[in-house]
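Yeah, one chain of the complex is gone here, protein chain that is, but the others are all in their spots.
This part shows chain A:
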Amino acid sequence: MIEERFDAIVVGAGMAGNAAALTMAKRGMKVLQLERGEYPGSKNVQGAILYADMLEKLVPEFREEAPLERHLIEQRFWMMDDRSHVGMHYRSDDFNEERPNRYTIIRAQFDKWFSSKVREAGATVLCETTVTELVRNERERIVGVRTDRRDGEIHADVVVLAEGVNGLLGTRAGLRARPTPDNVALAVKEMHFLPRETIEARFNLKGDEGVVIEAAGTISRGMTGMGFIYANKECISLGIGCLVADFQRTGQTPYGLLDQFKRHPSVAPLIAGSEVKEYSAHLIPEGGYKSIPQLYGEGWVVVGDAAQLNNAIHREGSNLAMTSGRIAAEAIGLVKSRGEPMSSTNLAIYKKMLDDSFVIKDLKKYKDLPPLMHTHSQNFFLTYPQLISKAMQNFVRVDGTPKAEKEKATLKSFAKARSWTGLFGDAYRFARAWR
């Protein structure tokens, strides 16, 4: 198909792949990017929140050009039981700054734009092309890819695997393990369309201001999971995700959870009268630091979700993807500028650079949290939300019961549900994992 040889082939046109392809093309490298979707973004799903800083490093002028939805001025955390929520809201006018820090985006639209920057920088982007296999030479080095096009073998010095959480190539070639049910979450999402004014009135916004709501509690029915509601310009992204292992264990259905979340009395008024225009599902890497695979080898590197680079605690995925893509590309550029081969020894610099960045430092900080959340999900996602919600109701409802008695009842309900040792144990375990 393609006779010429490339400096690098990037598999995938998501956040990581685009960051890598753009960085290498800007350095004058000859880059081929392959995407199986009809257009870049047509296979990609995310909440989605964009962190400006990481994109600014790649496209400094993105605010003037990229399809952005709303800049976030408010974050709400909801702890939910079946009929109520206890919330913490942080809203600050500081976020109405000239160069806002976070935006909501719609991935299919954003990725199309991001890809246009990659093309402008000189990379060849080929869509509707599924890579079926990695090609090795007689010394076991990856030297290219095979695609589903006729005569579809293409060669390059290095292959960047930006194939996403469900990437088949790396696992089939034995470069990394397949994701397991306890290190990926399944999230389902709907796009709810409403007039702009309605969204602004319901979320207390003006202009392009935005709000996100992250919700946990009985909505996940005791499974490790979260719901989310993000305000876009003319639609609301609403979804919920839980560990695949929990879905497997409980037999709960993802769409059942989503519909229950939508019907919750705290959520239903926000989307009342909306028109749904898309239903999507996606896996999210949740294993954290301990699930990061080998990141490089003979003629290849892996970036983004495919490398399990996701900070589940801070809901940061695409910025880790963008950053790892950029760093991998810089590492490859370094090896190339020295005129050296893309060997495992030389590409080790990618891991070193990534270790020195916030990507690995952050994931390392939380390395013990995923297992804690996963093994104690009943307490963290069911028992505590119910207890806290009951305590709040007890606190605010005035019914002639003396306050001392109310407090006693609240404390007793905590001790009864988890026992004092259990409560202190959970607090200790949580603090230690957070540290």
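Note that a residue touches a chain if its C-beta (ideal position, glycine included) is under 8 Å from a C-beta of that chain, and two chains touch if they have at least 3 such contacts; residues count from 1.
We take it that contacts and distances are computed from a predicted model.
Enquirer: Pick, from "Ferredoxin-like protein", "Branched-chain amino acid ABC transporter substrate-binding protein", "YceI family protein" or "Helix-turn-helix transcriptional regulator", the protein name that UniProt gives for the chain of this complex that is not shown.
Expert: "Ferredoxin-like protein"
Enquirer: Who touches the missing chain here, A:86, A:205 or A:281?
Expert: A:281
Enquirer: Quick one: say which of A:17, A:100 or A:179 touches the chain that got left out.
Expert: Counting the whole complex, the residue in contact with the absent chain is A:179.
Enquirer: Among A:137, A:204, A:253 or A:419, single out the residue that touches the unshown chain.
Expert: The missing chain is touched by A:253.
Enquirer: For the chain that's not shown, point to the residue among A:65, A:148 or A:340 touching it.
Expert: With A:65, A:148 or A:340 as choices, the missing chain is touched by A:148.
Enquirer: Which one, A:107, A:141, A:176 or A:374, makes contact with the chain that was left out?
Expert: Considering the complete complex, A:107 is the one touching the chain left out.
Enquirer: Given the full complex, what residues of chain A touch the hidden partner chain?
Expert: 36-38, 41-46, 48, 82, 106-109, 111, 127-130, 132, 147-149, 165-166, 168, 178-181, 184, 186, 188, 190-191, 235, 244, 247-248, 251-256, 258-260, 276-283
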